[in-house]
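Only a single protein chain was left out; the remaining protein chains are all shown in position.
So, chain A:
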Amino acid sequence: MTTRISRDELAARIAQDIPEGAVMNLGIGAPTLVANFLPAGLEAILHTENGMLGMGPEPQPDRIDPDLINAGKQPVTELDGTAYFHHADSFAMMRGGHLDVCVLGAFQVSERGDLANWSTGAADSIPAVGGAMDLAIGARRVYVMTDLFTRSGESKLVRDCSYPLTGVGCVTRIYTDHAIFDVTPTGLAVIELFGDNTVSELSTLTGLDLEDATRDADDKELA
């Protein structure tokens, strides 16, 4: 019985939902994988919050330019059509609702779409927020990419976040290794299941009331 897809498979699944012409920001870590799976021929523009639209892939080792990095401070390249701008403009683009999509990681997402992804609140940790709070409230569609459960088996989808919040009610959709969830006014709705997962099992495992909004559910209603 298969109940999980790999991180690459999840990145590929998210990439299918990026529309032609989208301007998007991929958060540091797993979300950057989405760029590897964008369909050939799709023209989408990557934004990096340190001040660039039109970001290209990692350079060959002998072409690393220390003046050309992404938000994760990794070397990148510029594509034809690239524009550079200062930091206040870069975040104005976000805050002003000009970005179509951002993909972010998460520690927890609440059933109302609250996001916690910047701090575990541990007493000895050094806090660092970066652009997480601006991204969370800025893009028109905020996608979360995450495992559904922590290593110790706790659900990352929760009634209320126990970790410090990044943004309130800001998440549009959650792509997990078990299923895809939409945030709706009445709670979380499962729109797609991976492997042998069922909505009722996921409801039990997460402890949440999940609406079945999968295509199968439509078929059942029609029948």
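The rule is simple: a residue touches a chain if its C-beta (ideal position, glycine included) is under 8 Å from a C-beta of that chain, and two chains touch if they have at least 3 such contacts; residues count from 1.
Note that in this section contacts and distances are computed from a predicted model.
Novice: Tell me the UniProt name of the left-out chain, picking from "3-oxoadipate CoA-transferase alpha subunit", "NADP-reducing hydrogenase subunit HndA", "Gas vesicle protein K" or "Branched-chain amino acid ABC transporter permease".
Specialist: "3-oxoadipate CoA-transferase alpha subunit"
Novice: So one chain is hidden, and I want to know which residue out of A:Ala11, A:Leu33, A:Ala132 or A:Ala213 touches that hidden chain in the complete assembly.
Specialist: A:Ala132
Novice: For the chain that's not shown, point to the residue among A:Gln16, A:Asn36 or A:Gln74 touching it.
Specialist: Missing-chain contact among the listed residues: A:Gln74.
Novice: At which residues does chain A meet the chain that is not included here?
Specialist: So the residues of chain A touching the unseen chain are 48-52, 61-70, 73-75, 78, 84-88, 90-92, 94-95, 114, 119, 124-134, 137-138, 164-168.
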